[in-house]
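What you see is the complex with one protein chain gone and the rest in place.
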Amino acid sequence: MSADVMIPYTTEAAIETYGDGADITVIAGGTIVMQLLNYRRMAPERAMLLSKAGMSYVNREGPTYTIGAMTPLSDLIGLAAPLGPCAANVADHEIQYQATIGGNLCAPTPPEHPSGDLQGPLIALRATVRSTGKGGIRRDGVEDFLANKAGRLVLDISFDAPQAGAFRALNRPHTRQFTALAVSGVRSGDKISLAATGAGPTGIRLASAEALAADPAAAAEAALNDVAMRDDSLASAWYRERTFPTLVSAVLIEIQEGS
Amino acid sequence: MKAVGARMPRYDGVGHVTGQTQYVDDVRVHGMLSAKALRSTVHHAAITNIDTSKAEAMPGVKAVITSKDVPLLEYGHLSGLGIPADEPLLAKDDVRYLGQPIALVAAEDEDTAQAAVNAIEIEFEERPALWDVRKAFDADAPRSHHWGNWYTHFEDEMDRRQIRKGNIEQAFEDADRLVSGVYRTSAIEHVPLEPQVSLVTPEPDGRLTIYSCTQALYFSLAVVAAHLEIPMNRIKIVGGTVGGGFGGKVDTATETITALAAMKANRPVKWRWTREEEFLVSSTRAPWHMEIIDAVTNDGWILGRKMLTLHDSGAYARFSPYGLTKHSFHHTGAYTIPNLHFDGYVVFTNRTPSTAMRGFGVTSISFAVETHMNRIADILGIDPYEIRLKNANRINDTSPNRIRYTDPSTVDVIHAMSNATGVELAPAYAGATRQPREGDMLPDHLVSQLKTEGH
Amino acid sequence: MAKHRGYGISSIEYPTGMNQNGDPSQAWIKIKPDGRVDVFSGTADIGNGAKTIQSQIVAEAIGVPYDWVTFDNSNTDSSPLCTGTFASRATFVAGNAVLKAALDVRQKILEIAGKEMEVSPKDLDIVDGEVRVKGAPDKNLSVADVAGAATWTYGELLTGTGAQLNEFADIVNAETGEVSGPPHAAISYAACAAEVEVDDVTGNVQVLRLIQVYDVGRAINPSLVEGQIEGGALMGLGLGVLENSYPYYPSVKHRGASIGSYYMPSSEDMPEYETIIIENPSADGPYGAKGIGEMANNGQPGAIATAVHDAIGVWVTELPITPELVLRALEAKAEPRIEGKLVAFDDELSVNAVATGITWNP
Partner (left out) sequence: MNIRLNGGTVDIKSPPLTSLLTVLREELNVTSPKRGCDQGGCGACTVLVDGTPQRTCLTPVAAVDGAEITTIEGLGDSENLTAVQQSFLHHGAAQCGFCTPSMIIAATAYLDGDGSAEPEAIQEALKGHLCRCTGYQKIISAVSAAATKSEFDLTSMTASPNTVILPGGDT
């Protein structure tokens, strides 16, 4: 039951090996796929292991950051809010060292828990994702990418450094692979951008709250219209809805004060 | 140097810090097979059909064990205490909780074993399940157990554990206040870092060597021998070094079934549970539902206690009747209450059977009693230290089952705590001791209690 | 919109050995020809330190250095019966068994030494591996030489056995719960004080400090006693505010199936521990020891629940005290119901009708 494993040593080789993405399982950091393999929930016939393909870098040109898909979360912790603090909030140091931004962006939603914590900050940052697959290389906004990520291999992620950013998460201290609920916010000029994780199957843009950003209290309440809370073993929908507005308003206040 | 009282390094400490201590999963035996279990995918159902032929025919599969391979299918772990058997080692006619083991496959590797488990054909006819101990007594409640929804085999075939002492009606009449509260605890997982595992090797002389993570080698020896209907000297349990237990490894969870597979395959077999099995299938600490109503005086004496406890045993009895009995013996906590009326039920639900866990039976009562004591102190406006010192067990006070306390140190530990927290006690309480009651600490309602017969 | 501090205490008791007793432990000891001591005991070491504690007891009882003792609990062929490591019995019940075995073999050593030294055994003592004449410590013979003499001169095996069994306490009256005798060995006592901080916005309860007092009888090994107390404290904290296998009990939905989806305490959850050990020797434990392994997680939940009430004025009496239960309690702001002399803190006692016909309001 052993898979045919391909190990590209360059980004170009990875793109070529991935091809149109049909019938190939990609292993980036391994923190998601290896659990499935350990528990025999997956038996890929073809797999591509990206650990030797490079693709781990954080570049900045002017205001624009470009981050390679294989960059581990531990290399993002130093970045400004919301991305840095969000990366620092994921699990523990060893997971942060191993988990990658590309893998996190592509995290499947497990039956129980929200996953892919970085989706929140990246939506708030209006990041774009360069990916390959059927039809070749293209660049999409994060939300479009998440909606059509099947058959795509993330190459890198770009966003402009915000003037101000903030990240808030429910914090019940204990070792955790999942963040129950988190809100990310970004301000560029007077343009406010908000997103949440743990409030639906993937990261969600809080459009209603963005529209009322000038009034944090009103925005916080409105944000509930943008989300679809669920019960899981970490927290109930009731509890998430009850605490969500305080996270949203705290983020708004911080990014409007910050510069 | 004196050995007792010294901070000796652990006897096994060097092995621990060098990673060389050998746990069961670290044992390597040539030709060892791996095992995986077929488990119930439903909470409560009749098994209408099971067909293992496809699994048995798979290459690499060396043994498939079902209920019909077990010499003595049901054995009561506490038969010595008069608690009858109710749980089959492997499910036969029905399943009563999600994940209940039905069959075990031993194969050359884990992938083959799992594939063979998936190849076993099984059909269930689902039945309504009971979850809520508070609904177990309703006329229309689903039936969770063949004995009914609660255990019926206490002494004299009583269906509950009772404690009766003194005159509860009189205490309620004499009380200034009747303070009632409801207390609930949750099922929790033991989470030893070492999951359940055993390795069984058939020896050339026909004996079985069982490498086990059991907390109780001889207990497991007796349980395996009983199920297999062989003398104890046909089995050698090897263990004594356990990666955490907390009560969960008092259950003989894997040894007997693994032994049957090893005998059938005539090969060494290891059955190691995954962490997911630990969380979803292994027994838990029981959820408890406790209702207390205390007869108290305005100056903080507790004259009497009525209490009702529902213990969520899950799908089978296991150690629950023992745990409830222990619970009942300690339902006054560290305090002396002369008039008692306790009723406790072991309730069967369709969840994972609960079992022993650190503080078995008493962890729940300590939470209920201590929270209730503080509520009484709060409602009466009495200092929580002083209400404790007043009612604290003293030498010659008697327990719920009329045993005289010979050396209770409740007073001493509360004094030490008040020193640690810097709480000033009134002289009457600062001067209290564990010695027999006298003076203000011997109120009329305790005089008669001290006269009652005690051992 | 604030964080509130609160304090609460509890005082508890817990028995040693199985409820109703009747749970034997046995041990045997043999002395090698060089005087080294082999202990065979069936007590599993689950991290509690049975191997260490029982070795210390044997070294102390015979009078030899700790490192002369080897301890074998590895299998049921070489080791006699031990009911097991549970019910806080490994130090007390099984410890008594090895103590008796040690005193038995000590006597055999003294008898051989008496022959060798031409001194009555009752006038001999064993200190640091040396048999000495009481009052004349310079007249001595090493235990190694005694063991050699036993082996090569007298053709005897120096061995000792010990068994501990407290009589099973029958329930002689099922109506009243009366028992035929003491239903357990020594009782241990403890008190716990908890300091918590409650966030009234998130409902999160942070346990800041646990002060704990334990009457352990005698701390055979203080380091291991502290380990039991501190480990139990964090398990009690987990019971109090974190852990639940059925987060929506009685529903069976959403059971956590992974470490990451079950709130088990990590080093992040550690409170500040303050431990006070009282040595109030028990009459019948080895060197006065009691068993406190299990009770170590019993005192915290009640103290924590009380501290939460002290902090925010509402009682949460369902464990664990999750942020959700705290917020729901703050919303309900339930006051106890007062009817005549009845003070009912919680919702209507839910099962009085179905259970026993108890009349809850006399």
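For reference, chains read A, B and C in written order, and residue numbers begin at 1 within each chain.
The rule we apply is simple: contacts are C-beta pairs under 8 Å (C-beta built on N, C-alpha and C of every residue); 3 or more make two chains touch, one makes a residue touch a chain.
Treat the numbers as computed from the prediction; the structure is a model and nothing was measured.
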Residue among C:53, C:233 or C:343 that touches the chain left out of view: C:233
Sole residue of A:12, A:94, A:144 or A:257 that reaches the chain not shown, by the stated touch rule: A:94
Among B:69, B:194, B:291 or B:343, the residue in touch with the chain that has been omitted: B:194
Residues in chain C touching the chain absent from view: 46-49, 215, 219, 222-224, 226-227, 230-235, 258-260, 264, 266-268, 270, 272-281
Residues of chain A in contact with the chain not shown: 2-3, 5, 7, 27, 29-31, 34-35, 37-39, 44, 47, 49, 51-52, 91-95, 97-98, 175, 177
Positions on chain B contacted by the hidden chain, ascending: 6-10, 12-23, 25-26, 28, 190-195, 242-246, 272, 274-276, 411-412, 415-416, 419, 433-434
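Everything that follows uses one rule, which is that only the chains that are shown with their structure count from here on.
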A-C or A-B, whichever has more C-beta pairs in contact: A-C
Mean-CA-position distance for chain C and chain B (Å): 16
Distance from the mean Cα position of chain C to that of chain A, given in whole angstrom: 47
For chain C, residues that touch 2 or more chains besides their own: 255-259, 262, 264
Per-residue multi-chain contacts in chain A, two or more chains: none
Residues of chain B that touch chain A when the two form their complex: 110-111, 114, 274, 276
Chain A to chain B touching residues, read off their complex: 1, 39-40
Chain C residues touching chain A - in the complex, by the definition given at the top: 201-204, 206, 242, 247-248, 253-266, 268-269, 323-324, 327
